[in-house]
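For this depiction, one protein chain was excluded, whereas all remaining protein chains were kept in their positions.
Each chain gets a letter, A, B and C, in the order it is written, and its residues are counted from 1.
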Amino acid sequence: MSEATLLAVFEDIDPAANAIEKLHELGVTDENINVISGVPVAHKMLGRPHPPTNVSRLSMGGAIAGFLFGLFLNFGTPHLYNVPVGGQFFTPIPPGMIILFEMTMLFALLATFLGVFLDSDFPNYQPMEYVAEVSDGKIAVFFRCAQQEALKITETLNKLGAESVRPAEARQL
Amino acid sequence: MTVDLNLVGAKGAIAEAAEGKWGMSIDQDICTGCQACVAACAMENNISFVGEEDAGYGRSQHWIRIERFWEGAYPEVKATPFQPMLCQQCGHAPCEPVCPVFATPHSEAEQLNLQVYNRCVGTRYCANNCPYQVRSFNWRDYHTIPERGNMVNGTLVFPLHNQFNPDVTVRRRGVMEKCTFCIQRIHKAQDKAKSEGREVEDGEFTTACAQACPANAITFGRVDHPESLVSQLTHQKRGEKHLEELNTLPRVTYLKEG
Amino acid sequence: MSQKISRRDFLKLATAGGATAAVLTGCGPASRYVTREPYVKMPEYTYNGLSTYYATTCRECAAGCGLIVRTMQGRAIKAEGNPANPVNLGKTCARGQATLQGLYNPDRVEAPVKQARQQALAAEAMNWDDATQLVADALNNTNPAEIAFLMGTASDHLFDLVTDLTNAIGAPAPVRFGALSMFESRATLSKAAEKSLGQAGLPYFDLGNADLVISFGANFLETWLSPVAYTRGFAKMRRGNSKKRGYMVHFESQMSQTAAKADEWIPLLPGTEGLVALALGRLVAEATGGSVARVFSTVDVREVSIQSGIPLEQLEHVASLIAEAQAPLAIPGGQALGQTNGLANAEAILALNALADNFGKPGGALLSPLAPNEDTYHRPANAREMKDFIAKLNSGSVKVLFVHGVNPIFELPKALGFADALAAVPTVISFATFPDETALASDYIFPDHHGLEAWGYQRSATGTMQSALSGAQPVVSPMYDTRSTADVLIEAARLAGGKLAEALPFTDEVAFIQSKIASLIGRTDGSFVAPEINSFTSYFQQHGGWWKTAAESAVLSAAGALNKNLNVNAAVFAGEGEFFFVPFVSPTLGEAGANKPWLQELPDPMTTVMWNTWVAINPETAHELNLENDDVVKVISEAGEVEAAVYLYPAIHPGVIAMPFGQGHTAYGRFAMARLLESRLVGLVPRAGEVGDPFPRGANPADVLGAYFNEAGDLAFAGMKVKIEKTGEKQYLSRLESRIGVYGEGLPQEGH
Partner (left out) sequence: MAVASKYLPGAKQAHDTHHEEEDHKQYLMFDPKPRGEMNAMVMESMHTTSWKFWVVFGILSVIVAVCFFYAWGYMIAEGLWVAGVMRPSYWGIFLVNTVFWIGISHAGTFISAILRVFKAEFRRPFTRAAELMTTFGLIQAGASIFMHMGRVWLSYWMFPLPNERQLWPNFHSPLMWDLLAITTYVLGSTMYLFLPLIPDLAMARDRSTGWRKTFYKILALGFRGTEGEWRHLITAMNFFAFAIIPVMFSVHTIVSWDFAMAMRPGWSSTVYGPYFVLGALHSGMGAVAVVLFIMRTTMKHMDYFIRKEHFDALGKLMLMVTFAYTYFFFNDYIVQWYGGDVATDNLLHWLEEGPMAWMFFQMVAFNIIIPPLLLWSKKIRQTPWLLALIGIMINVGMYWERYIIIPVTLSINRMPFTWKLFEPRMDVFLTIGTFSMFLLFYMLASRLIPLIPVWEVQEGQMAHSLRKVGKAHVPTLSDFE
């Protein structure tokens, strides 16, 4: 069964939300729908499920790694070669707190940043389905459906206020 | 005596024994301020002179300087006793922990405050944190200022460089330096004693400043040996240490009048 | 993380150029391993081979301190005192420490040159053969009476050689001079000793055994006679007696470095020192209830108090100190002698010692013993003799003048006119090591070695009661194409033949020295005994000289000093100015230290000024004259004028201004001169000229001194009155001290 990928462009959130509801009715599951927008649109508005993200987990992982690295710097490296300095503990705890904090934060921030890259598959310069109008505030819904249902869905969406519904084609952004 | 710096306890407890190892006493009552120590130090330690302008702007490189203040007004005016000020080789040195690259660590063997020129990157934090203000910085390559050399067959030669003490590093620009208690002499004496299978004797060697001092106001030796001359002088009633209240554990004792 | 690797590996590593900080841990079996350690140890932990040490004599002044010079690989590294030498007992002053900066000075005369009296060092090089021939011809072809030798106070062996030479050919005896001896007033001291102690010679004051020192202007901790020896004595006086701390009172119109170490500094008007001494003597005699000796009997204490400006109570207080002291000692020196009444001052002060009955006793006034190979004390020429010498030069009766070890154009007061007198001499041959003013004004410079490259000996004139001859030997081979003046003269004499060759029948300088110390062979009262000349010479070199092991002190009688009439006339001051002018020798530079950069960079002990000259003036006086620190003033006397920056010095008599001697060279190398800089961030006097042009660094106070002498013929250097004029310019004096922290500069003044 061949599939078609269609892309419907809407002026506003409401018609887009309706369209998505309609699509659900027409048997297009959430897995086969994606929405592209120029501003972040809350999933509830469109009646979409909460999109999963690993970013927070990665942040946490980064924080732990950073903490461990801080531990290594402050409590490990002095043991690699011992240099005493006046009136200080060899591996002092209060200054260690600073090292631990900074390293934890640095690694957490780096991991978060990288998390965005990993989760969003950045950077990606491959041709992708996209319409430039999205950055003008339009909302694009693109979905996969069976080839034979494409026409029907197109008509339905047009009725719901889609500015255009057309087969999505991957192009160079 | 080595101190386990990993001991857990009050911060003061991990400081060295207040005594130290090598120490100095300076008798201000007989110091005549003659600058022989300053010259001797410069000659021994390859200290560069900086010229009139920089010297007047606080860039002189003296490792030891002689301070003098005034009390009263004419005719009852009095110059305060000359006070040679040099690195106090603190047991609890404020300069040491602030260096990011361990360029001024503490030597456990000598219990001295080292300055490792080749590690120094020139943040100058140590000098800021030194309450005695006895560190000097190489603001430029004073030794190789072209005006100090002669052109010989197209090459610049510096006759004054012949005088360099091979035991002491010649510092380049961007490096902090300070009195080392003539650590090169300490080492020489220690190794000589070791090869002869004995301890270094009191008075066997001394620092350049103490050696030159015509008044014998400077005495150098082991402050942890009660029978040594310096230790006996140090424990006189008129002995006083500078800024002791900062808990720096200075190793130089000043003997006052009286 | 240190790891042990074998020496073989280490060598591999080292050859591979690895930047490994390696430390050899001794020479025993332990050195089979080297420990690779991080960059945390100082390079000072490493070894650089063995040093060789040579004993020699310091030539920075005439005191004859023994030196041990550390050398390595043919280079002199460090000068230290010779612990065996009785003058300095292992100690040195700052100038002695910096002697290597003379040896390796970049401004030495590197080869014989035909100078032709140019202002800069001439490029016209000569070779030594021609130079020696030239000297030979000059000696040979000139009427001996028309040959003159002008020599410095060091070194003595050359003086002996020249004396032998001149004696043989019937030429006038060499004239010796030095600015230090001028400011020390050696002739006055010697004359006073003759009159009071009964014997001519240099008195020596045994500070170490005194418990009260009354010093009249004697700056014995600075440059006076033998500062290292006197500093040692001072320390012993202060702290040597565990029961009693020695006490010191110093009379001087400005607080010199020596005065600063006194427990009481009592300012007085210059020229009244002798009167004060007499007054003290009278007060002491009265206090102790004895009869007032004749010498003190005529003085009116109240009148002295008025003339000197010292309150009567203060005089009485000092007198009571003397009366209570076990071993009081009065020392004449400095500006007390540099007055028209200097000799009377000296006698009056010595009379105080006579009163304490300390002549020839420990803690008293002693007479320095003669050096081992000395028959009589040869005192350097005093200023009046120099004036006569200059007159002789001017008269045209000198055809050839040889100058060695002295720089009279700089050192003598301009008023004596030495520079002009040189013009009357057809041939001037200088043996200067450095291109100083006199050398540049000569026809030829045949450079002598630096003192550390040279042979010689120096008699210790004072500073120890052991008769001492301090030996000098080269510690390094000569840096440049220089030649020992003694060798030049010996060779020239050989070339000249005749009487000259007979007078100096030596193969070289060393042979001459050996002939002069031969009389000491076999003596058992000295530091070593040697049976014949070769071993004696090597011991002489090794020990750094020969000295008697025991102190010797002539028996002196105080009677002559007490039972005489002494008229201390009021000092006469030349000129119309409102200020007494007191020049003093810079304690750090001395007479010839200005070309040694580290001496320049040593702060003056009292003002902490570096690299320049200042005019010390009382702040109150300055305030009245609307003068501030660093204002350039013109100091004008009837003899001349100099310009220097003002230093508001809190410890100087309001009627006195003081200036250090030592700077103001118009030649003498790059460090003695200042240079116009491209950008002056610190304001200095604006000067005309190209960038890089040299100009005098500081000023020479000798330029304002007139030709006035005291009874002994010494210069009355403190006998001038001067005016000062503000020039409106500023010269920022480089000081080590903080103007803010020490003087509160920039902060609102309290109490003003």
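Rule of thumb we're sticking to: a residue touches a chain if its C-beta (ideal position, glycine included) is under 8 Å from a C-beta of that chain, and two chains touch if they have at least 3 such contacts.
Just so it is clear, the structure is predicted and the values come from calculations on it, not from any experiment.
Asker: Among the chains included here, which ones are touched by the excluded chain in the whole complex?
Answerer: Taken over the complete structure, the missing chain's partners among displayed chains are A, B, C.
Asker: Touch as defined at the start, partner being the missing chain; which of B:59, B:161 or B:241 qualifies?
Answerer: Reading the full complex, the residue touching the unseen chain is B:59.
Asker: Using the document's definition of touch, tell me which of B:77, B:101 or B:170 contacts the absent chain.
Answerer: Answer from the full complex: B:101 touches the omitted chain.
Asker: Touching the left-out chain: which of B:46, B:111 or B:136?
Answerer: B:136
Asker: Just one of A:61, A:78 or A:161 touches the chain that is missing; which is it?
Answerer: Once the missing chain is taken into account, the touching residue is A:78.
Asker: Just checking the interface: what residues of chain C touch the absent partner chain?
Answerer: Residues of chain C in contact with the hidden chain: 1, 18-19, 36-40, 681, 736-742, 746-748.
Asker: Taking the full complex into account, what residues of chain A touch the chain not shown?
Answerer: Considering the whole complex, chain A reaches the absent chain at 34-43, 45, 48, 51, 53, 55-56, 59, 73-74, 77-78, 80-81, 83, 85, 88, 92, 95-96, 98-99, 101-103, 105-106, 108-110, 112-113, 115-117, 119-126, 128, 130, 132, 134-137, 173.
Asker: If the hidden chain were put back, which residues of chain B would touch it?
Answerer: So the residues of chain B touching the missing chain come out as 54, 57-60, 65, 67, 69, 85, 94, 97-102, 119-125, 127-129, 131-133, 135-141, 173-176, 243, 246.
By definition in this document, only the chains that are shown with their structure count from here on.
Asker: If you tally contacting C-beta pairs, which pair wins, A-B or B-C?
Answerer: B-C
Asker: By CA centroid distance, what chain is farthest from chain A?
Answerer: Centroid comparison gives C as the farthest chain from chain A.
Asker: Report the most central chain, judged by the distance from each chain's C-alpha mean to the global C-alpha mean.
Answerer: B
Asker: Once you find the CA centre of chain A and the CA centre of chain C, what distance in Å lies between them?
Answerer: Chain A and chain C have C-alpha centres separated by 87 Å.
Asker: So how far apart, in whole Å, are chain A and chain B when each is placed at the average of its C-alpha atoms?
Answerer: Those two chain centres are 62 Å apart.
Asker: Could you say which residues in chain A touch two or more other chains, in rising order?
Answerer: 83
Asker: Touching at least two other chains at once: which residues of chain B meet that condition?
Answerer: In chain B, residues 102, 105 touch at least two other chains, as defined above.
Asker: Would you pull the chain B residues touching chain A in the complex into a rising list?
Answerer: My answer: residues 5-6, 11, 14-15, 90-97, 99, 102, 104-106, 108, 113, 247.
Asker: Would you mind writing out the residues of chain C in touch with chain B in their complex?
Answerer: 21, 26-28, 39-45, 47-49, 72-73, 75-81, 88, 90-98, 100-101, 103-106, 108, 221-222, 227-228, 231-232, 234-235, 238-239, 245, 255, 257-258, 260-261, 265-267, 479, 587-588, 597-603, 605-606, 608, 610-612, 618-620, 650-652, 654, 670, 674-675, 677, 680-682, 697, 732-737, 742-743
Asker: Which positions of chain A touch chain B when the two form their complex?
Answerer: Chain A residues touching chain B: 83-91.
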